[in-house]
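A protein chain is absent from this complex, but the other protein chains hold their places.
Then we have chain A:
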Amino acid sequence: MGKLNLQVNLGGLAMKNPVTTASGTFGFGLEFAPFIDLARLGAIVVKGTTLEPREGNATPRMAETPAGMLNAIGLQNPGVDAFLRDYLPPLREIETPVIVNLSGNSVDDYGRLASILDGADSVAALEVNISCPNVKQGGIQFGTLPASAAAVTRSVRENTKKPVIVKLSPNVTDITEMARAVVDAGADALALINTLLGMDIDIRTRRPVLANIFGGLSGPAVKPVALRMIYQVHKAVKVPILGMGGIMNGQDAIAFLLAGATAIAVGTANFTNPRATMDILDGIGEYCIREGVRDVNELIGAAH
């Protein structure tokens, strides 16, 4: 058997393998450098970035749930200028494409951010966050109405030549309607799923656990929902999908590829195992060798 091909193409972004990181779970990349070889990743998706710095929500911002967790960080980030100045330069040293996740308060904000990031050579692609459940603006309202999702996508598309990946919210009735709207507006790829809106209540204090009351549910608990939505969207549109939602190991990642994902992002698993991305990458390779798969692209959508 010849050499195994793990290279994939995510809407114009060439990746040496399908493994990326989910925004918000991997900081700006270097936080995990003591544990993994960042150069082995297919891409690094960094923390959500906004035009201005944000302090995010009050604590508690996190709650553990059965097979999952809720977060309500609220897009805490240093702002795009500080990102380009302080956080991007060290990432340039690593031979891994950097995908910047961006978020705004208005359609215009998204366009401005796209324009600023378009000028940064070492940003390989943009992931447009229209689905953060934890901020009043710049979040979920763009991601739950097809018209506003399309307007945001168009605004980004008009301001960058880089691949545009639009991250969809699962908190909608029909995910395929959202997918079609943003693809028609110029998305090169789709990322799904973002977190599911949830909450927990402390029965001792009789109060919601999170200061923000609601938060985004992630982890193994959401995997069946993510797989279903990726399966549906793969059927509905032609663009590649970056799949995520509770991927904990190589077998999970394979299931996402089979459902229709071209690449996968590791999120909550980074918290349970700082080497998770490497173990998942190894797991994909081992599966391919065991199953006689020569090219990982053979697996994409093979469950259909």
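Following the convention adopted for this analysis, contacts are C-beta pairs under 8 Å (C-beta built on N, C-alpha and C of every residue); 3 or more make two chains touch, one makes a residue touch a chain; residues count from 1.
Just so it is clear, contacts and distances are computed from a predicted model.
Per UniProt, the protein behind the absent chain is "Dihydroorotate dehydrogenase B (NAD(+)), electron transfer subunit"; the candidates were "HEAT repeat protein", "LLM class flavin-dependent oxidoreductase", "Dihydroorotate dehydrogenase B (NAD(+)), electron transfer subunit" or "Inner membrane ABC transporter permease protein ycjP". Within the set A:2, A:34 or A:119, the residue that contacts the chain not displayed is A:34. Of the listed residues A:17, A:49, A:144 or A:268, the one in contact with the hidden chain in the full complex is A:268.
When you scan A:170, A:198 or A:219 for touch with the missing chain, the hit is A:219.
Although one chain is not shown, part of chain A still touches it, namely residues 24-27, 30-35, 47, 55-56, 59-64, 66-69, 71, 73, 76, 219-220, 248, 268, 270-275.
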